[in-house]
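Shown here: the complex without one of its protein chains, the others still in place.
Naming follows writing order (A, B and C), and every chain is counted from residue 1.
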């Protein structure tokens, strides 16, 4: 941990958040060197925090040992320049193990993912999250997603119970729910937009006090991602509209062609710009040739925006 | 028709939109006198248009003859002070009949509801809407809801084909879809927020250029509805937050207790403030005693906000 | 009405049920002559009842006047050989009007469709259905579908309240719900399988006491439909499997390509076999050329099964 609680809150609550893909080599193993170079390149841009082994980083496809290696390389490489946030989840037992690994590797926080497989009642989710929060001294951001979605009252309970819970990331895109949470819990937490291709929600997020979001496309069009974020925060709606129309809407149309492409296309984008991170692991699949060409074309367009 | 196309666009695109409930007497028949008084009271407030026999007005529970009577009373009572927008829908054949009835009764436009019962492909929906638009000379606002939800490309096609299509009302609350539509179609149309209790989405709507919304609670707490809208448009986020927390969030929790309460509670609210519109018709049901008391309490709170 | 309550129950509860498409001419108007010929042809097969202006008959696309004409032609043409069941729905007011029209035209029963557009609580749905049942002396079959799905307790209440409610048609395909209904309500009602392409559910339906179903493909491959039904009832699972594999699975794959094809493909099938009923009305659309060829091929296959 290199950053104080307040510094993490500051970084996560405002500024562009980056979510690097995880590098695999040709045998599909974690590729430390390639990942190190990726992170050096990441932190050379105007971002405020680095979330490693997150959704875009295929947390769900990593073993605990791989996860530990990913976080270790990340903390070393970022070198205290920015907060490094890792992940945890799956179950109370596994979640504690991931949180401990993250803490030992020097991460500044964890993004807490939903439980595996099971349906969950609200109070059970609070208990799941509380157990994992209590097991670690680093900061926790709860990822409100899938079978783990908390409603406003439950978020309030969790925030009251866990001092190291500092934020909530939305992965559902339900504006009624999110507004209820933000209005109820207020500035006790910071809020992060986290639906796939969150830029399409960015204006709506900002309107209710969700000042930032996870930019997956930063992995392959970082200048565009930064330009979009700046335009958004400066109220430059013409630029927001132009980039949305020319890049994000066609990107989303391509993304929606197959399940999992919210991650797969990001890895393909990295290859297109000469910074390959290898292929996604099953159950994800890489895009086909035609889709790759469409993505190449979008990269070209992005460079002119 | 009392208003020009431009005047309707102006009124519908900006300013608080009101959706009166439809008055039924003790035998459950349309009550003209009570409805007339309701509309006189409505237009004494700061609203920019009156949508009659809409969702809150139980369009789905009215026969064509009743609909004609409702619109006729409304047009007479509003007397050209504000645009009156009626509804149409169900099928191409019925939709044309409703649109003709609205036009003959002097309405300034129709809100076009989805087809009845069937699944609909995108191009079939465009054809459905185009046929009804083409059958009338008054303005049309398409209600993007239920089985009738159009995606961005289809909205563009419909707007290109139908000069009298002037607006789109969102009834889905999917910010990705709505943002794609607004960014794609732009100011060719005006946009209206129209999910149940739309105030909870109001900030998000506004952020992407949806400047107004349907206020159902205006039926029983009109001052609160107007105060909220003003605060929203003036960027007074403290007032927006206070009213959301103290009124809209508990109201939504009450509303979500049973299906159809988005309408039923509005009618109960009208009774509570001494302006009864009778009961909803089946398949809707009125709230139970305990719920009525909770709503009374919310009315008391609203008066202090 | 040509059949007693018991005779209707007998016919609807056992035996293949047929659902003719509604004939439109080149201008899209109801075509009486063509429809008359269709019904004559229908009743020359081994079916136990004729459901006119049902889902496959585009009830949702017909005006009340057209509906009256459809039922009148049907009753005349069937001539008392089989029970004729028409439809009703939309709202209490409209539902009563449709039921009256059906009764006046001589129909033996109505299939009661869900309300239009609105969300519905269980007790509101019971009230909706009860009002319409009470308004008519003919038999009613409740169609459990879309926003009108009743749970077991509500079905029991409705059956207790309405002596002329004789059946329930399932349009949801939720075996848990349907089994709860059948086990709870028992033989007070007869049960009809009514999901799209119900043959794929036929074995499961039969296993819990739903002895029959609506066969839409009867419109263009009646021999296959009859053969399948006979094999099912005789426990000839080899034939059931062969027809399912060679016809119904590819048909379902084609049907699932676009919304509404559960009806559109049936009309195209009628054209293919030389008994055109014209095109579907918007919001439905006819299949494209390639899909028509695939359907032609399936018709060829059906003739060899």
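Note that in this section a residue touches a chain if its C-beta (ideal position, glycine included) is under 8 Å from a C-beta of that chain, and two chains touch if they have at least 3 such contacts.
Every value quoted in this text rests on a predicted model; they were computed, and no experiment measured them.
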Problem set entry | For the chain not depicted, the shown chains it touches | A, C
Exercise. Which listed residue, C:206, C:226, C:254 or C:273, touches the chain dropped from view?
Worked result: C:206
For this session: May I ask which residue of C:29, C:45, C:81 or C:183 touches the chain that does not appear here?
Result: C:183
Seminar exercise, completed: Given A:1, A:133 or A:263, the residue that touches the chain left out of view is A:263
Exercise. In the full complex, which of C:252, C:273 or C:292 touches the chain missing from this view?
Worked result: C:252
Seminar exercise, completed: Where chain A meets the left-out chain, the residues are 55, 59-63, 66, 89-94, 97, 113-121, 123-125, 127-128, 131, 146, 148, 258-260, 262-263, 281-285
For this session: Name every residue on chain C in touch with the hidden partner chain.
Result: 152, 173-176, 179-180, 183-184, 195, 200-201, 203-204, 206-208, 241, 244-245, 249, 252
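Operating definition for what follows: only the chains that are shown with their structure count from here on.
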For this session: Once you've mapped the touching chain pairs, tell me: line, ring, star, complete or other?
Result: line
For this session: Look at both sides of the chain B and chain C contact and report whether the same residue positions are involved, with over half shared, or different ones.
Result: same
Problem set entry | Geometric centre: closest chain by C-alpha means | B
For this session: Give the chain pair that accounts for the most C-beta pairs in contact.
Result: B-C
For this session: Let me have the rounded angstrom distance from the C-alpha centre of chain A over to the C-alpha centre of chain C, please.
Result: 49
Exercise. If you look at chain C, which of its residues touch at least two other chains?
Worked result: none
